[in-house]
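Single-structure report; data block below.
One protein chain omitted, others in place.
Just so it is clear, A and B label the chains in written order, and each chain counts residues from 1 on its own.
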Amino acid sequence: MEFLSHLSPMFFTLIAAGALIGVIFGAIPGMTATMAVAVCLPLTYALDLTNGLALLLGLYVGGISGGMVPAVLLNIPGTPSSITTTFDGYPMAKKGEGERALKISIVASLFGGLFSAGVLFYFAPVLADFAIKFSYVEKFLIIFLALTVIASLTKNMLMGIFSGVLGVWLSLIGTYEITDGGNGETRLMFDFMEYYLVAGFSLLPVLIGIFGITTILQDAEKGFKGDAANPTIKLTKGSRFSLRVFKGQLVNLVRSSSIGTFVGMLPGVGGSAASVLAYTQEKNFSRDSSQMGKGAPQGLVASESSNNALTGGALVPLLSLGIPGDSTTAILIGAFTLQGIQVGPLFIGENLDTWYIMIAALVIANFLMFGIMFFAIKYIAKVIEVPKHLLYPIIVMMCVVGAYAINYGIMFDVWTLLIFGVFGYIATKVGIELVPLIIGFILGGSAEVYFVKSLESYGNLTIFFTKSPIAVFLWVLIVLSLVFAIYLKMRARKQANLVASN
Amino acid sequence: MKVMTTHLRKLVCAVAIAGTAGASMSSFAADCPIPGNLRVVIGSTSTGGDTYQNSSIVADHLAEKLDINAKVDAVGAMAGFRALDRSRNGNTVMIFHDQAYLGNLYGVNGYDDIFEKYIVGPTVAINPGNAYLVPKDSPYQNIDEVIAAAGEGEEIRVAIQPGGVSEIGFSALKNAVKVEHPGMEDNVIAVNTGSQADKNQLLFDDMADVINGSVQANEQYTRLSEDDQKAMRFVWLTARNETIKQTNEEGMGKTSREDLLQYVNPNVTVPQSESQNFTFDKEFFFLYNKDMNPEIVSCIDTALEEIYAQGDIQEQQKKSFFIPNFKPSSEAQAYLKDKRDQYKTIIKNIK
Partner (left out) sequence: MESQFLSLFEVSIAFEESHLFFPRIVSWVLVGLLAIILLSKSNRIAPALRRAGQAVTQGSDGFDRKRFFGTILLIIVYFYMMAVVGDIFPNTGFGFLFVSIPFIFLLSMLYVEHKTRKNILVIAVTAVIAPTLAWYVLSQLFRITLP
């Protein structure tokens, strides 16, 4: 165990610093884990490999976890993968249980993070060999599965599906990028728009526009009078956090963490699909899901354990294939090359020490993230006591920073914020559901690439059914998730009728 | 209240002016009209890729030499060109590679003729890693056999990213088949895809016979045992022989320079015409706004010349598997134009 000698106080300090900065980045609407890692990458030039990795992995874990904070407290997902955290987190915060919601999320995150680190450590090479069984066809089906689960998240089935398809449509505006193997032509726009829309709408500005700016416009419409201006929410109200909430959640934790790890492993599928899948699986398969969406801890557990499990998952293809599982690990490749280390199928065997250090750093980062968040939560949660007339302008400002910085300085991304803020406002007025819309938007781009490439390669629609046993299995899941969604809707309607007739 | 804000604004303005004045003072020191805060946009959106890495090495050295702030922004090709269009005063410069003109040659939307629209600046480095690979158990032992097989009517599917650096090797291959076996070139088929992960996947799925890749990303795959589904073999590096000769002796991973040299011209031949073999080096160079002050152009040239004369940058570049390759603007322009014209002929030839 020679690697133990690398675990110096410096190592721990850097992980803690990384986790802290990461949490802050994740907690600011519009700033992401990817951005945290990107801006701190130059700092690692001065560090050796061990310490550099400590800092970056701390940032990664902290950044992913930090996203829960605005999701719970402000109903704005800090990172795309914390969308599902808003479903139950914000209702809880409104009930005065913001602190409790955050603590549940943190415990779930810790579990997800450690679970995926364990999976990474014991199964990375095996899983990598499994992951390469997923070609265009299977990846398309995974995305299709994530899209079909929209059905179980909608209030009105028809409007929900329309919203989801509209989200996909919006995501296709722009160029069919040559970096995705497309032909570089623009579509779904008029010629005069090409100057601005050549790259389409970026995800992050759309997300924070729809969640952040829309909320502000809705409150502005109401006029900040009385209650709205000075929130009556008191943090101490409502039930307090206790580990007992996790009783009976083990299945949920393991299932959601497995989904997170697995989706993280598939390059190009997009991490946000993980929490959506985990959330809906919990909704469909748990004994009692009637409270989900109204402030149920089980929803938080599903969402947060799966999105933290992404971290270990995304490192699987990075360390055993040399291929990044998500945008953050793509930057880690840069950190490795800078240190003269090559990632690829032989990485683990040839760099055993580094491999152990990474696992150690990942585990420690999760614990430190837990420590930092758990004890800072009391203060962080006070954000919702800030009067809205001070809070909202600052949120707009931070959204601007996030939108401008996400693609390293593009002004159109800032305008996207406003466009989608206003769009979101009008959309809710006409009954369009924003959650399906945003899920459609997130997944639309990769759905196109994998769909078109599957057909280009095989030239026949039947390939989606006949490609492999995995494809068949995914179809079973797709059908099941649709059947469950319809069944749950009917049951809910029957219950509503019963209540009405009584 | 209003008074207070105007006061405030004045105060902040004063601070700002002092700040910019301070910055421009320092650039005066280097006797150079270059702005104190330089933005270097690159043609790639990845901050983990070769363009970013190389550009940040160059930008850091440049900033130190000229005593300015320089920041690399990975905005991507389209946004990069646009930022360059807007920046007449030299606040923004771009670093990109051969994609800049290859995109234009392949007619990709949004790529203009860089030699007309911009000032082409100095070249700074080469990424020698552009490679073509086959599965380890492929029937083709080398690129000659691939060309011969296509000549005999065998279909060769090559996985590439369309419209640029990844495609030029494919075009050369097709052209080589045309040169050696006229009329058979349509047997070389492009499988258009995106990232390296997707290209590898096509090879694993047996949906491609040859893939474009790189020494850096694929070297470990070439060392897997043959029964591994993921195992690959290099058949061709497009770099020039002299370029590979300049890499560090250790090469990349466990593949030494000696090993790498087996896969380049003249050990591997891909004919470009009757008399000439095709080679392609992916070179990084500066692009400037057409109206930028010519003094800034020469100032960056001089600064880079001094940086390269010192020699630290070469070591740093080589450590990251780049080949230092400084050519001042005028030389670089003529050189890249000639390079472009050669590839233009190839692409025209196979249309």
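By definition in this document, a residue touches a chain if its C-beta (ideal position, glycine included) is under 8 Å from a C-beta of that chain, and two chains touch if they have at least 3 such contacts.
All values reported here derive from a predicted model rather than from experimental measurement.
Enquirer: Please identify which residue in A:168, A:207, A:330 or A:361 touches the non-displayed chain.
Expert: Counting the whole complex, the residue in contact with the absent chain is A:168.
Enquirer: Taking the full complex into account, find the residue in A:10, A:254, A:383 or A:401 that is in contact with the omitted chain.
Expert: Answering carefully, the residue with contact to the hidden chain is A:401.
Enquirer: One chain is left out of this view; which of A:7, A:47 or A:217 touches it in the full complex?
Expert: A:217
Enquirer: From the list A:26, A:182, A:299 or A:424, which touches the chain that is not on show?
Expert: Checking each option in A:26, A:182, A:299 or A:424, the one touching the absent chain turns out to be A:182.
Enquirer: If the hidden chain were put back, which residues of chain A would touch it?
Expert: Touching the chain left out of view, chain A contributes residues 35, 39-40, 42, 158-159, 161-162, 165-166, 168-169, 172, 175-176, 182-188, 213, 216-217, 220-226, 229, 387-390, 392-394, 396-398, 400-401, 404-405, 408-409, 411, 414-415, 418, 421-422, 429, 444, 447-448, 451-452, 455-456, 459-462.
Enquirer: Kindly note down the residues of chain B that lie in touch with the hidden chain.
Expert: Those residues of chain B that touch the unshown chain are 1, 4-5, 8-9, 12-13, 16, 19-20, 23, 35, 37-39, 69, 71, 73, 87, 89, 91-92, 162, 192.
Assume only the chains that are shown with their structure count from here on.
Enquirer: Write out the stretch or stretches of chain A touching chain B in their complex.
Expert: 38, 41-42, 129, 132, 135-136, 175, 177-186, 195, 198-199, 267-268, 317, 321-324, 330-335, 337-338, 340, 342, 344-347, 407-410, 449, 453, 456-457
Enquirer: Spell out the part of chain B that touches chain A in their complex, as residue ranges.
Expert: Contacts found on chain B: 39, 41, 45-49, 52-53, 56, 73-76, 78-79, 82-83, 108-110, 161-164, 191-198, 200-202, 204-205, 207, 216-221, 223-224, 228-230, 252-253, 319-321.
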